[in-house]
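Note that this complex is displayed minus one protein chain, with the remaining chains in position.
Letters A and B name the chains as they come in the text, with residue numbers starting at 1 for each one.
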Amino acid sequence: MEILLALMVGILYGTGIYMMLRRSMVKLIIGIILLGNGANLLIFLLGRITKGSPPIIPGDAKVFTEAFADPVPQALILTAIVISFGLQSFAIVLVKRAHTVVRTDDLDEMNATDEDS
Amino acid sequence: MRTTIILKTASNYLLPVLLVFSIFILLRGHYLPGGGFVGGLIASIAFILHSFANGLSKTRELLIMHPGFLLPVGLAIAFLAGLAPVALFDLPFMTGLWSHDEIAILGSVGSALFFDIGVYLVVNGVTLTIIFTISESA
Partner (left out) sequence: MTEQIVLYPLFLQMAISIILMFGWSKIKFQKVFSVFGSILSLGLAIWLFSYIWSNGTQTIQAGNWEAPFGITFVADMLSATLVLLTAISGLAVSIFSGASVLKDRLRFGYFPIFHFLLLGLNGAFLTGDIFNLYVWFEIIIISSFVLITIGGEKAQLEGAVKYFTLNILASMIFLTAIAVLYGITGSLNMADLAGQVAEVENRGLVQITALLFLIGFGIKAGVFPLYFWLPASYHTPPFAVSAIFGGLLTKVGVYALIRVFTLIFVDDPFLNNIIMIIAILTLVSGGIGALIQNNMRKVFSYLIICHIGYMIAGLGMFTEIAIAGAIFYLIHDIIVKTNLFMVSGVVYRLNGTNSMRDLGGIYANWPKISLLLFIPLFSLVGIPPLSGFWPKINLIKAGFTNGSYITVGAIIFASFITLVIIAKLWAEVFWKEGKELPLRSNFGYFSKMTNTKRLQFIIPVAFLSIVSLYIGFGAEHVQELSARIADELVNSQGYIDAVLKSKN
């Protein structure tokens, strides 16, 4: 299971960076999304995986009696997902606006900011 | 955009059902899976579905006010829920306050519930604003 997830994280990071290095703006966004998912999965993986025992104390007990999954990585992932949701939707709106104004999808043609003035 | 009559009819019935379901998820959230974030997303899905079926302008009429207005309201509720322990009992920020008596259906009510309601409204407002902005400029 860990090996599989570790491979998955590697693939997500690799494809994410590759996509970000392309010239198309849409691929840039896809890259950002993949990278974000990779980071979330990495937190999950490094928080140690405990199968089938959620960190919920049963109603008739006061403390845990068995090994339980660490709730902190899950909380972190939830926060990170919410944040990346906001960032990605902003990215989509921004790229759309940029496309209508600059009239190109090619990042190489975006060089108005480097002009001398 | 042409929409089928099936989607149009279904969305009219689905809107109230989804809204009730979202409130159910919101209230369930304290002890079981659910909560303000998920509830808010479900509520916004209800309106988005309505706008797909009936067009954006119809949904705007239904909402009366701009969804962006939910943002400050939700933020204010969540912020005050966090501030309540500071102002009333001189406890650190965001300490959970709980009522002693149980209320029917809801169970014991605490400041966490109000925080969740705030989150619900903010998520709803943000999602709708984003989706409306995207579909307006499309």
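To be clear about the criterion, contacts are C-beta pairs under 8 Å (C-beta built on N, C-alpha and C of every residue); 3 or more make two chains touch, one makes a residue touch a chain.
Not measured: the values here are computed from a predicted model.
Every shown chain that the unseen chain touches in the whole complex is listed here: A, B. Touching the chain that is not shown, out of A:L7, A:I56 or A:L87: A:L87 (per the contact rule at the top). Residues touching the missing chain, restricted to subunit A, are 20, 25, 28, 32, 35-36, 39, 42-43, 45-48, 70, 72-73, 76, 79-80, 83, 86-87, 90-91, 94-95, 97-98, 101-102, 107, 110-114, 116-117 (touch as defined at the top). Even with one chain removed from view, subunit B keeps its contact list with that chain: residues 68-69, 71-72, 75-76, 79, 83, 86, 90-96.
The definition used in the following text is that only the chains that are shown with their structure count from here on.
Here the CA centre of subunit A is 24 Å from the CA centre of subunit B. Considering their complex, residues 37, 126, 130, 133-134, 137 of subunit B touch subunit A. Residue ranges on subunit A touching subunit B, taken from their complex, read 78, 82, 86, 89, 92-93, 96-97, 100.
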